[in-house]
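One structure is given below, represented as structure tokens, and several questions about it will come after.
A single protein chain has been omitted; all remaining protein chains appear in their positions.
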Amino acid sequence: MSTSPFPARLEKFVTATTGRNMTKAAYVAVTCGVAMMVLLTVEPAYSALHAGVDALLWACLAYFVFEWVIRLRYAARTGHRSAYLFSFRGIVDAISALAVPVALATGSNPKSSWLLGMFWVLKVVPGIRGLRQLRRVLVQESGPLLSVLVIFLVVLFMASIAEFYLEHDVQPMAFGSVPAALWWAVATLTTTGYGDVVPITPLGRIIAAGVMICGLGVFGLWTGILATGFAAETRRDNFLRTWEYVSKVPFFASLGSAAIADVTQMLRTIDLPARTTIIRQGQSGDCMYFIASGEVEVDLPGKKVALGEGAFFGEMALLGNSLRSANITTTRVSQLLVLDLVDFRLLMARHPDIAETIDAEAKRRVLENK
Amino acid sequence: MSTSPFPARLEKFVTATTGRNMTKAAYVAVTCGVAMMVLLTVEPAYSALHAGVDALLWACLAYFVFEWVIRLRYAARTGHRSAYLFSFRGIVDAISALAVPVALATGSNPKSSWLLGMFWVLKVVPGIRGLRQLRRVLVQESGPLLSVLVIFLVVLFMASIAEFYLEHDVQPMAFGSVPAALWWAVATLTTTGYGDVVPITPLGRIIAAGVMICGLGVFGLWTGILATGFAAETRRDNFLRTWEYVSKVPFFASLGSAAIADVTQMLRTIDLPARTTIIRQGQSGDCMYFIASGEVEVDLPGKKVALGEGAFFGEMALLGNSLRSANITTTRVSQLLVLDLVDFRLLMARHPDIAETIDAEAKRRVLENK
Amino acid sequence: MSTSPFPARLEKFVTATTGRNMTKAAYVAVTCGVAMMVLLTVEPAYSALHAGVDALLWACLAYFVFEWVIRLRYAARTGHRSAYLFSFRGIVDAISALAVPVALATGSNPKSSWLLGMFWVLKVVPGIRGLRQLRRVLVQESGPLLSVLVIFLVVLFMASIAEFYLEHDVQPMAFGSVPAALWWAVATLTTTGYGDVVPITPLGRIIAAGVMICGLGVFGLWTGILATGFAAETRRDNFLRTWEYVSKVPFFASLGSAAIADVTQMLRTIDLPARTTIIRQGQSGDCMYFIASGEVEVDLPGKKVALGEGAFFGEMALLGNSLRSANITTTRVSQLLVLDLVDFRLLMARHPDIAETIDAEAKRRVLENK
Partner (left out) sequence: MSTSPFPARLEKFVTATTGRNMTKAAYVAVTCGVAMMVLLTVEPAYSALHAGVDALLWACLAYFVFEWVIRLRYAARTGHRSAYLFSFRGIVDAISALAVPVALATGSNPKSSWLLGMFWVLKVVPGIRGLRQLRRVLVQESGPLLSVLVIFLVVLFMASIAEFYLEHDVQPMAFGSVPAALWWAVATLTTTGYGDVVPITPLGRIIAAGVMICGLGVFGLWTGILATGFAAETRRDNFLRTWEYVSKVPFFASLGSAAIADVTQMLRTIDLPARTTIIRQGQSGDCMYFIASGEVEVDLPGKKVALGEGAFFGEMALLGNSLRSANITTTRVSQLLVLDLVDFRLLMARHPDIAETIDAEAKRRVLENK
């Protein structure tokens, strides 16, 4: 093991960021850094508090430098130095650590230099849940999205030239050049409509009206494409996640693979922390649960029953009795599969054997608890 | 039974609000209160009418206090006091009853105090039909929606810092601080585009154009996610509602469970008040109806035939005769299942026995009415 | 037959409006009336041309009065007077005929009176193709759409009260009353953003930012709901239309009803006027056609072959030869069914017998034309 100038615990604290990608300390540093950067620019406030603001900014910067150094060392030790350096996270970490000091060192205006801390906020990006899903949608639909973008740009450019030609004599300030007209066109085509530059000739206004309607069309196409892509991606994502959980439940494992694929499409997954009440006595329910991992406790009158991996509960709600008869709470972090009333009925129709097993177990439980 | 200072009928009037959640009196009070609050701020009008406006405001307030007290007592009597107090409805009721008096008691400006009556309008929220459905969509899709929101905020913040840096020398008033730049950024990224703050440097405008296009993208993603979630939720909701109705119709009950699940996906439900004409003679029709509950009256020449639960009508439209041959009217509140021409044909293909039964009944009716 | 003061041909001309709902004369009258109404308000132009403009307006009005009288008489003669009078079309016809004369008779300003001709434009509404489809979507989804509208109104009202409270001291003109604040709120929540009224207090701006983001959310929900409803309605509409055409093609009639329902989902309908070229020699093709009604002419070298109802053509494109080998033109108004390459392949898989029949016929044709 290599020697480190930092205590091992500190080092572990920074590198142990698999999954959520950021430690709590990093979240605090980003939030605090961003707040201080905002304060830096609010004049009477900054003059009054400048010692504190500066101190916090330096502290945040120090944390990010420290984090980067530790991560670099860790990556080097595990042999992924270049992988880390050129990953999105590595680049953001490097910019976060270096941008401000380099700017200060080259003698820029200190206030402006600190504004480079805006890249700190990019540290939260890899931690966004569902970002992978969004990126897949954008990649899969990149073809049509780019087509729409090109159409957008062609309309933008032609409208700008036309408006420049029609308006630049009447409004030499606002439409004095094509770049100025482009500014008007982009604000109009996106339906933002600042109103700082507005055509006033009749023909210019007719073209502007056309541009606005094109804006609606571009918007509609864009949304239509994204909606289509998103629907496909959601279906895929749910299937993958559910499949993983289904494979942990022995109840389903005994089914043939055709039935498993079918059942997987009917279930939803849900992740719960410990000590969460899933079912509350007296509430109405419309779904049942299978435990993929973890444990729940059923709070029956006079006794507590623990249900472990592979067990199911809440099936009464699907068999006619819609009021929950007991509190059920997780005792550990648990992964559950949810079967909705709707899907239970489809399941009953397509796989009567599964439904019968659930039915039999439910009857056994009723008798037992009488 | 506890003694009550209010007459029993009054009390029942306020608490009998299951289902629709608000009594008619509450609707009147909310509408009237809101109207008066608006009038309160319209200057020449208020000075002229201030006695009446004040009286109505006090009356509304009195009603809401009374409603809250009665509901609290009722909840206490049925043992759900804390459940009521901490439910959304309980909190809104409490704020509606207490906010204005507390503000007046603490010596605030009377006009401003009455404006706290704006929380009265929240009383309509639990009564919104379809709200549960919307909430389920938002919960199910919360992951991707939050991702988009984080992306929105990251773009917002980075654009603000950049514009502050580029514009604050040129426009010290409009872009004098990051919060001011954030105001510009939010109006731009949502494509609202007030135009009160507009970048004027070339680079600032290029970044602004990027922000506007990002705005379209965020919008598109948002809509795509919601559309996907909504489609899934609608399917689920329809299935559940239709299933409930289908189970009341003996005609379907004789089918196997696979067929029931299949048929349920083809039907739609419809709820009608009494004395509503469903079918008008001479109109063209493209669907038939099954009665889940209630009763309808067929106005045949010379006689009136009543059809009760489980009966069906309008089947001629699906068997070639598209003009309705008689008026059909509900005699009571009725729940109907609608089978469209499209789905009838799919049904014919998949469950020929059902189609034959309908066909046979239709022929019998034609003979009978000849 | 009743006696009529108008020649029979004129009368028939106005009443023969089934289907498209408006005669060509009515289209001309509406277009001309609208153009004149616009010209009426454009000052230097109207003064110059007022004789012509007035004459045309009177002519349009005369036409609409005449049309209304004829239609009323016709409806009375066929016994649908009240049905016509209270239908949308009847009401629009009545307003179109009466609004301007009544306004002129009651001594209003002539210019303003003529503006009531704006209702003439409503005459095109019943003729909009696809309107029935749009209305069905709105009716089917009215529940969730209304929920979103109520949420919209609640946000609108609460934001207005809050902004009034925060801004009315600072901007007594812009936020002097709740109605004024409502004006700001509606322009903001719909992301229109005029910028004539803009909050300037920090808290007011934070609330405004929230309102804008809510605006995006409302928009997204709205679109999501409509997209969902539209997808379902389109599927239904296509199925109905295609089914009608399929039933006219003997080729499909021999199939079982399950297969017909299946095939119907794969076909698309297309309506063509006479003398339209469907297939052009040398173009690449990816679909084949079935003739539901009408006739086409195949322009083979040296001879012309007519194909009538029930025949099919263009099948080569699906069997490997993607370049069209002859011009094919309609000789009459024709209704065709289109089978796409994609669906032909699915058809081949699911109904090999149909595919074989098409294949055999194609081979026979090739041999014949050699």
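Read from first to last, the chains carry the letters A, B and C; within each, the first residue is number 1.
Assume a contact is a pair of C-beta atoms (placed from the backbone, for glycine too) under 8 Å apart; a residue touches a chain by one contact, two chains touch by 3 or more.
Note that this is a predicted model, so its numbers are computed, not measured.
J.: Among A:Ala75, A:Ala162 or A:Val186, choose the residue that contacts the chain missing from this document, as touch is defined above.
T.: From the options A:Ala75, A:Ala162 or A:Val186, the contact with the absent chain belongs to A:Ala162.
J.: Check the options A:Gly176, A:Pro273 or A:Gly308 and report the residue that touches the missing chain.
T.: Spelled out, the listed residue whose C-beta touches the missing chain is A:Gly176.
J.: Pick out which of A:Leu221, A:Ile270, A:Leu300 or A:Val333 touches the chain that's been left out of the picture.
T.: The missing chain is touched by A:Leu221.
J.: Check each of C:Ile128, C:Leu146 or C:Ala253 against the chain that is not shown and name the one that touches it.
T.: Residue touching the chain left out of view: C:Ile128.
J.: Which of these touches the unseen chain: C:Val28, C:Ala55, C:Val139 or C:Val342?
T.: C:Val342
J.: Residues of subunit C in contact with the chain that isn't shown?
T.: Where subunit C meets the chain not shown: residues 34, 37-38, 40-43, 112, 115, 118, 121-122, 124-125, 128-131, 133-134, 137, 152, 179, 182-183, 186-187, 190-196, 218-219, 222-223, 225-231, 234, 286, 340-342, 345-346, 348-350, 352.
J.: Could you pull out which residues of subunit A are in touch with the chain that's been left out?
T.: Touch set of subunit A with respect to the missing chain: 143-144, 146-148, 150-151, 154, 157-158, 161-162, 164-165, 168, 176-179, 182, 188, 191-195, 198, 202, 205, 208-209, 212-213, 215-217, 219-221, 223-225, 227-228, 231, 236, 239-240, 243, 256-262, 264.
J.: Considering the whole complex, not just the chains shown, which residues of subunit B touch the missing one?
T.: 191-195, 223-224, 227
Simple rule for what comes next: only the chains that are shown with their structure count from here on.
J.: Could the interface between the copies subunit A and subunit B be described as same, meaning over half of its residue numbers are common to both, or is it different?
T.: Shared-number fraction below one half, so different.
J.: What whole-Å value do you get for the distance between subunit A and subunit C if each is reduced to the mean of its CA atoms?
T.: Measuring from centre to centre gives 39 Å for this pair.
J.: Any chance you could list the residues of subunit B touching two or more other chains?
T.: 179, 182, 191-195, 219, 223, 225, 227-228, 231
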